[in-house]
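Omission of a single protein chain aside, the complex is shown with its protein chains in their original locations.
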Amino acid sequence: MFRPFKLKAPYFEIGPKVYMYGDEALDLAIHADALCRKFDVEIIFTAQYTDISRIAHATTHLKVFAQHMDANPVGRGVGAVLPEAVKQAGAVGVLLNHVEKPLGLSVLNETIRRADDVGLATLVCAATVEESTAVAMLRPNMVLAESPALIGGGKRSEDDALEVARINAAVQAVGNDILVLHGAGISDEHDVYQIIRSGANGTGSTSAIMRSADPKGMLSRMIEAMSRAYRERTTD
Amino acid sequence: MFRPFKLKAPYFEIGPKVYMYGDEALDLAIHADALCRKFDVEIIFTAQYTDISRIAHATTHLKVFAQHMDANPVGRGVGAVLPEAVKQAGAVGVLLNHVEKPLGLSVLNETIRRADDVGLATLVCAATVEESTAVAMLRPNMVLAESPALIGGGKRSEDDALEVARINAAVQAVGNDILVLHGAGISDEHDVYQIIRSGANGTGSTSAIMRSADPKGMLSRMIEAMSRAYRERTTD
Amino acid sequence: MFRPFKLKAPYFEIGPKVYMYGDEALDLAIHADALCRKFDVEIIFTAQYTDISRIAHATTHLKVFAQHMDANPVGRGVGAVLPEAVKQAGAVGVLLNHVEKPLGLSVLNETIRRADDVGLATLVCAATVEESTAVAMLRPNMVLAESPALIGGGKRSEDDALEVARINAAVQAVGNDILVLHGAGISDEHDVYQIIRSGANGTGSTSAIMRSADPKGMLSRMIEAMSRAYRERTTD
Partner (left out) sequence: MFRPFKLKAPYFEIGPKVYMYGDEALDLAIHADALCRKFDVEIIFTAQYTDISRIAHATTHLKVFAQHMDANPVGRGVGAVLPEAVKQAGAVGVLLNHVEKPLGLSVLNETIRRADDVGLATLVCAATVEESTAVAMLRPNMVLAESPALIGGGKRSEDDALEVARINAAVQAVGNDILVLHGAGISDEHDVYQIIRSGANGTGSTSAIMRSADPKGMLSRMIEAMSRAYRERTTD
C-alpha cells in the first residue's frame, strides 16, 4: 500500500484496455476529468502506457493508472514496463493481476512492493472472495473484485447487497484500510446505480463504454448514476 | 516487412532497456538526433513505451522504436501494448524477440504481420545463425544478430569478418532486402569500429552506453567510429 | 535432427492431448500397436508424460512420443519435463511447439538440440508455410504442418494437392531429409484418405478419435484408409 494515495468514495475505474488509445483516449480522459469536478467523484483511468504522459499532462483530477507494470529494477529487461518510468510519465497508480494479465503470486507481491517504493497506488484484481482475501494479504491500496455472483444482473438487488457486503467484510477483515471496487459486468448506468446502492463504494466499466456508439455520453450517465446512488445511500 | 521503411547504412541501435527513461532518455535521444545529422547516419532508439511520444515529438531524424509490442487486435488485452497505439505515439518500428522478451514462433510471425499492417518496421533478434535464418523466413525488415562467436573481441578482426559475412550471407539467401545489425558485446568505440570494418552495415549497444559515466560522450564516440569505419571500408 | 530415428511412409500421429490417459490410453496404444503390424505403417502416439513408461513397455512397433519437454539440463527446474527422463521412460521422440504449448524461437532451437543430444526425434508444429520453413531451419526430424488452407475439406482434392505439394517443397528446399506430416482438421477416414492421396506421406488426428464413441474403431478405419491411399498413390 502506497499510503499517501487517497481516494474518497465514490470512485470509478475506466479501463480502455486496448480498445482505445491516442487522441481518442485523450479526448475521453479530458471528458472524465470534467466529470470528476462536476460530480465531485474520483475516476481512475487505466491508460495504454504510450498515452500516460499526454493524459496526465492534460488533466487535473483524473487518477491516471498504468494497466500493468513489471517488478524489474532499473537495468536489464527489454520490453518491460519500468515502475519508475510509469511514475515519471505521470501515472499515480497501476492496475495489476487482471485476468488478461495474470501475475504469479510472488511476482504480484514484488510488484506491489515496487509500487509502494516508487510511489504508485495499486489496484489488484481478484476473481473470487478467496482470491480477494489472498490479494488483501499482500496489502495493495485497492482490490478490484469481480465476483462471478455479481455478474448477470436482473432484479436481484438483495443478493447483490449480500455479495458486496460479503466481499467488503472479507477484505476488510484482512486490512480495514484497503478499498474495494466491485466490477461485475457493469453494462450501463442502471448497473452502476444498483451496485452502488448495494453497498459498493466504487465500481468500473470497460466494454460498455468502449463499445458504446457514444463513449462520453455513456460515461456521463454512469458517473451521474454513481454520484446519485452514493448520495442516496449515504443519506438514507 | 513494412516496405516503406528505409534505412541507409551505416545504422546504429541504442537500447535503453529499463536502464534509462523519462527526462534522461529524452536528453540522450535529442543528443542522438543531432548525431544523425552531424554524421549522416541512422540511429534507432528503442524507448520505453511511456517515452515514445515525447521523444518522437522532440526529434526529427531519430528512428523511434518500441521495445516490444503485442499482436492483439483492438479490443481486449489489459496491459498489452497495442500496435496502433505504438504507431500513433510516434514510433516508426518495433524491436521483437529480444532474449529478455522472447516470443513464440507463431506469435512472432503474427506480430510481424501486425507491424506490416499498421505500418511499423520490425527489428527481430536472433541468437545464432540458424535462428537468424529462421527469423528471416518470417520476413522482418531487419535481423539483429547477436552471434556468440562475435562476443568477446580481442585481436580477431579476421574471424569477425568471416562471422559477419557468414550471417549476412545466410540472411540474404533467404531475403536479400532484409537488413542485418550485428550486435555482439559492443563495449566501446573500438568494438564499433572493428565490427563495421569487418563488414557489418549496422550495430548497436546498450550497457556500454547506459552504464557509462557519460552516456552522451560514449554515444558520440561510437557514432563517430561507426561513421569513420564505414567510410573507410566503402572507399577502400 | 536425431539421425538414427527412421520413419517409413506412410505414418500417422495420434494425439491424445489431455483427452485420454491411464488405462484407456494404454488400451488404445496397444490397439494402435497391432495396427502398425497389420497394415505395415508407422504410428506415433504422443502420450501424457505419466503414461510413457507403461505404453512403451506394452508395445513393440508404436513410436511413443512425449507431448512436450523442456530444454533444462539435469539440475534445477521443479515441474520441468527433463529430456533424459522422457528418454529413459521409453519415449523415442517429442512433439514440440503445438499451438497449445507454443515455444519461443530460441527455446525451440535449444530444445531440438537437447533432443538431438539425448537421442529423441523431434516433431515440430507450424501453422503456416512460412512457419514451416522457419521451423525447418532449426533441423527437426519432422514438421507437423497444420495449414489453414487444408482445414475445411469438401470436394477440393485438387487444391489440397497443391497445398500439400507447396508445403512439402518449401520444407524440403530447406532440408530434404525433413519429413512432413500434414494435419488439418482430419475428422474421419475419408479426410485421411484424401490427404494421403493428395501427396502427404503422413497425417494425424486428435479430436476425431478422442471424441469418437469408439476410438479404436475410428483409429482402425483411419489407418486402413491411410494404408490404402498410400498404396494406391504410389502404385498409380
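Just so it is clear, A, B and C label the chains in written order, and each chain counts residues from 1 on its own.
Keep in mind that, in the parts below, a residue touches a chain if its C-beta (ideal position, glycine included) is under 8 Å from a C-beta of that chain, and two chains touch if they have at least 3 such contacts.
Quantities reported herein were computed from a predicted structural model and do not represent experimental measurements.
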Where the missing chain makes contact, among the chains that are shown: A, C
Residue among A:138, A:167, A:200 or A:218 that touches the chain left out of view: A:138
On chain C, residues whose C-beta touches the chain left out of the figure: 15, 17-19, 21-23, 46, 48-54, 67-68, 70, 72, 74-82, 84-86, 88-89, 95, 98-101
Residue ranges of chain A at the interface with the undisplayed chain: 97, 99, 102-109, 126-128, 130-131, 133-135, 137-139
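One rule holds in what follows: only the chains that are shown with their structure count from here on.
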Least step count from chain A to chain C, where 1 means the two chains touch: 2
Interchain centroid distance [CA atoms averaged], chain B/chain C, Å: 38
Numbers and ranges of chain C residues touching at least 2 other chains: none
